[in-house]
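My structure is below; once you've seen it, I'll send some questions.
Of the protein chains in this complex, all but one are displayed in their positions.
What follows is chain A.
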Amino acid sequence: MDLEKEFGNLHLSGSTKDGLIDEKLSDLVDITELFFDLGKDLSPQTIIQDPGFNSFEGTHSLEVNNPKLDSSLISLTSEEERFSCDVACGATDVERLMYVTGIVDWLARFLVCWLNEYQTLPTTVLSCRYVEFLLTVSSEREELSYLRTGDRLYDQVLCDAIYGICYFAKFVQKLLKAGVVFEEEDLNFNHMGLDFLSYVEDQELILTRLHRSIDYIESLQSPETGFLQHLLKLICCLVSLENHLKVYSADTTELDNLIEEAIYLEQQRSSECDPPPGCFSMGIQKRLSNQFPPKHLVVPTWNYKGFVIMAQDIKAVLMVDKAASMLEAAQLASFFNKLTQRHVVARALFPLFFIRDDERVLGRYSGFDCINLHLTEFCATTTASTTILSPEMTPVLQEAMNIMFEWYQNMAQNTSRYRQGYNRQLLLWDALHAQMESCEYEIASQATGEESITKTGIFMPCSSWVFFMKVTAMIEYVLKGFDLEVYKPFEAFAMFWYSYYLSYQQESCLEKVHEVIESKINSIHSLGKKIKKQKNAQKKTELKAQYRHLMDNNMESLRTNKRYLSYLLMHGSIIKSLSLCEVLQFSILKSFGVIDNKTSASKIFSNDRLLLELRLKPFSSIGVPELLTYEAFESALNDLLITEPMISSKLEKTLDRISKEVSNALTAIDTIKKCINAGDNNGLLVTGTRLVKEQALKYYDQLHASAKAIELNNAVITAKLGRSKSSSISDKFTVRLSIPNDASRFFPLLELTNSTKNKRVR
């Protein structure tokens, strides 16, 4: 912080320090000759360095007198050099209006370049001389300062617009500082040591002044002012975005206004005005503290629709406020950023809006409520609630809450961080699973009732949920690797086989929970039969009361649990079937010799076992489900290979199996889609996707396309390879992982392509 201040103050104080510099220099001793003499006899390999200095850091240094690295060498045109903020550019009123419009227009479009197109502040907004000047002067006085050109358009309107833009940038800076999104990776906030209005607390002040300027422009009654008016209105909307974080407003009025203004401006291309010459330049990179090489300015395209994207993505985030259950909130988190990476502002806002400063979820639930709801929405209300309320569970639930908060935060990460986040979570879920299981077992053992006893032993609802979350994270981590194109084709078998294995484990867990829920429902129903059979009037009354209580308090949630679990089972079956299809297609291709699960790379420094173990390293310390060994993978593949005799009929059998799995997946997808469309109150399943219906449908559409593509691939493979092995086939074809149009990136196709080299590629 102090360093930042020092950075900020340097350029201000520098020009007044001439005397001081001379005085300091006079206290210095010239050691040039000594230095160079000492260096005469150094051997060529000599490096003298500070013991704490890492030479690698040296690669990031800026080299003086190198035009590519030395920002002091930036050459400015005479207009840029001489540009003065004390004079209003433009000879006539109209020309001045055009210039001010041009500057504000560029600044607005630069915001889109900065936020939507990952550009830097110095090459966009901060390249404006007025922005640099006003921020510098204002931070000196710690209050908003204004230009003094004598022209109200400059002295008021331009300044108000710039302060509005900077206030919005301050909001973005606040989002960045919250640590949800990452500097450089998601967003660049190189403020060049300038203070972005830290001394302005009052949003109203900025808004009032913007409205004052809108009124003034209106009063000019000139047709040329329309564009500028809309620009100022757009800036007002940007300033108001802060409310979503400051007061956690879920009101989307200003976002709708922003969309409206952006659409209007997008259509006004003909109103484009040029800013005054020299107003935008690389000068700030040369003048102010700067640890980066020179970068040319961005040329802003006509990009007002970028604001629409931002506003719509923020609206998608704010929808979470309407979540009627934690399931709906979790589904929104799962889907909102899954298929396409959302705008950085929306992604940064999501966790901050969802988990408030006081750690209350959406301002409505405590952390404990949140985890309690997650658990009870997943599995039997009665059993879970008994367990949850045990004091022994408190620290475990606290841990569960922390991991769940991390899970929510991870959902808003950029696509690469998302997978990394799951990697980090795996161990947390695993540790929680062990902790939860031991705690729950203890509680269940002490319990006298038979509530938690099932055919297969003690039922542990909370541990089942943790296990489900853990395995889901594992599957997501594995399949996300395909989306990020992390795997080579030869690795496809191992990763899909592992995903199949995990889906199987997940299915077993869900079936067990489903069974318990069903037995609870049945036991309530059987109570009704007991009542009918009961002869004793008093006992009958007691049973009736018990029955009524259970029907009123538990039955509905049990039925919801059951329908939700049916959805999870169906979703899991899609992943399982598609993974198996991929595995089987791989086995066919390997049987014909066109691919292998071994690397073709040099084995001097590595081997296949090491490569597989490295790939599965994130799972190596997971207790349950146990990690498959290298031998297990090898044996699974060998069992699936099609070998002599009767290759043709064995091939047919494998192809049939694939078709059957595809058909299962398609049926499940169709059912889920119908239920998403019908809503949770009207279908066979509870999907919790009410708030992300469109995204959820698109996700299942993509899985549908993948299933279809896999089916088609069967035909392509048999057409190309024939139904009997031939030694020449392996030289003719190679396999690549490709993603068909509109298909899921989690299930790329093992596509046979003609080999360009007469060599087997793995």
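Note that in this section contacts are C-beta pairs under 8 Å (C-beta built on N, C-alpha and C of every residue); 3 or more make two chains touch, one makes a residue touch a chain; residues count from 1.
Assume contacts and distances are computed from a predicted model.
Missing chain, UniProt protein name, picked from "Urease accessory protein UreF", "Large ribosomal subunit protein uL30m", "UreD-domain-containing protein" or "Sm domain-containing protein": "Sm domain-containing protein". Set against the missing chain, the residues A:Ile47, A:Val247, A:Ala537 or A:Ile604 yield one that touches it, A:Ile47.
Only one of A:Val200, A:Leu288 or A:Val344 touches the absent chain when the whole complex is considered: A:Leu288.
Within chain A, the residues in touch with the undisplayed chain are 6-7, 10-11, 13-18, 21, 25, 27-32, 34-36, 38-39, 42-50, 53, 55, 57-58, 60-65, 71-72, 193, 287-291.
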